[in-house]
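There's a structure below that I have some questions on.
Only one protein chain is missing; all other protein chains are in place.
As written, the chains take the letters A, B and C, and residue 1 is the first residue of each chain.
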Amino acid sequence: MKDQVRIQEEDFSQDEEIAALKASCLRMGGIATFLGCARDFSEGREVSRISFEAYGSMALSEMKKLRLDAIEKFGLIDARIVHRIATVSAGDNIVFIAAGAEHRAAAFDACRYMIDELKMRVPIWKKEITPEGDAWVSPHP
Amino acid sequence: MKDQVRIQEEDFSQDEEIAALKASCLRMGGIATFLGCARDFSEGREVSRISFEAYGSMALSEMKKLRLDAIEKFGLIDARIVHRIATVSAGDNIVFIAAGAEHRAAAFDACRYMIDELKMRVPIWKKEITPEGDAWVSPHP
Amino acid sequence: MIDVLFFGPVVERTGTRGLKVEHRQGMTLKHLRDELAAKYPGAFEIVCLAAVDGQHARDLTMPLADRSEVTFMARFSGG
Partner (left out) sequence: MIDVLFFGPVVERTGTRGLKVEHRQGMTLKHLRDELAAKYPGAFEIVCLAAVDGQHARDLTMPLADRSEVTFMARFSGG
């Protein structure tokens, strides 16, 4: 079975990830997921593709810590995080987060926590490739 | 393509539902989903299977209204709701809700709203089949 | 005639999935409810929602048209 936390170039399957998540326990009543996708438009500009770069070793270890933090903080049964590092087109998958709990409130809270924290903690950067040229997306500090 | 809102006996595929959701627009940046599954344990009792019954015509029309309400209330790009009416075993899928928006906050809020409202508005009942006998789950008013 | 339907936990207590009730001039949802509650007291202990023609009906003073489809339901447990 694939690792619970991964950085990979290739796309992923929600069905596979959910099956792997559920395999751990038959007591999971609610699974909340977040799927982040590439958009064809950002801050007023058309975007053709998006390219990602990561500080790979740190990104993976931060994602693993984040999963464990969420499991502990929200009492999850299990959780998974997958982030693609690739050049993707509009509509393509970028990131997938799944949180499985006995009840839905914890699953939702944990899923949201993981994507919010991932954006703050995990060293990944995106470059938007537009008809007018490329630009790194670097939110102002 | 399958309807956005369905009541069905058979299982569903998250990959298929997400692909259908994304097909409507390349501007979807965040998709939040909720998957409800059968648990092997409920309120201190072992549960072998769960059987669902619906007031079918009303359940479907309430689910369709709920989808439109969520799209309007949260500015979603699209949403899907699928509920199985069947006898399922522990670990099996019961309900799937997906909310796609430009940004993640609306997707999460809408997804949670839809499952919370579904439980209150949609005429579906579940019976837990346990080694000690069957019991309809009827939360106290 | 009013078409009365029961589902799930209510059927278990009425022993029937539904019945026909004669429509009367000026009949409200409350009249129908009271009549059926007298007939199926055990079932109506758990009835807490009603629908008329597939729409939630929260106002019991609502008059019922002939040929309505009325449901008295236990709290939902879907999802």
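Quick notes on this one:
Here, a contact is a pair of C-beta atoms (placed from the backbone, for glycine too) under 8 Å apart; a residue touches a chain by one contact, two chains touch by 3 or more.
Just so we're clear, the structure is a prediction, and the values are computed from it rather than from any experiment.
Across the complete structure, the visible chains that the omitted chain touches are A. Only one of A:54, A:86, A:105 or A:129 touches the chain withheld from this view, namely A:54.
What chain A contributes to its contact with the hidden chain is residues 36, 52-55, 57-59, 61-62, 83, 94-95, 115, 118-127, 136-141.
One rule holds in what follows: only the chains that are shown with their structure count from here on.
Centre-to-centre separation between chain B and chain C, using Cα means, comes to 26 Å.
Residues of chain C found to touch two or more other chains are absent. Of all residues in chain A, none touches 2 or more other chains.
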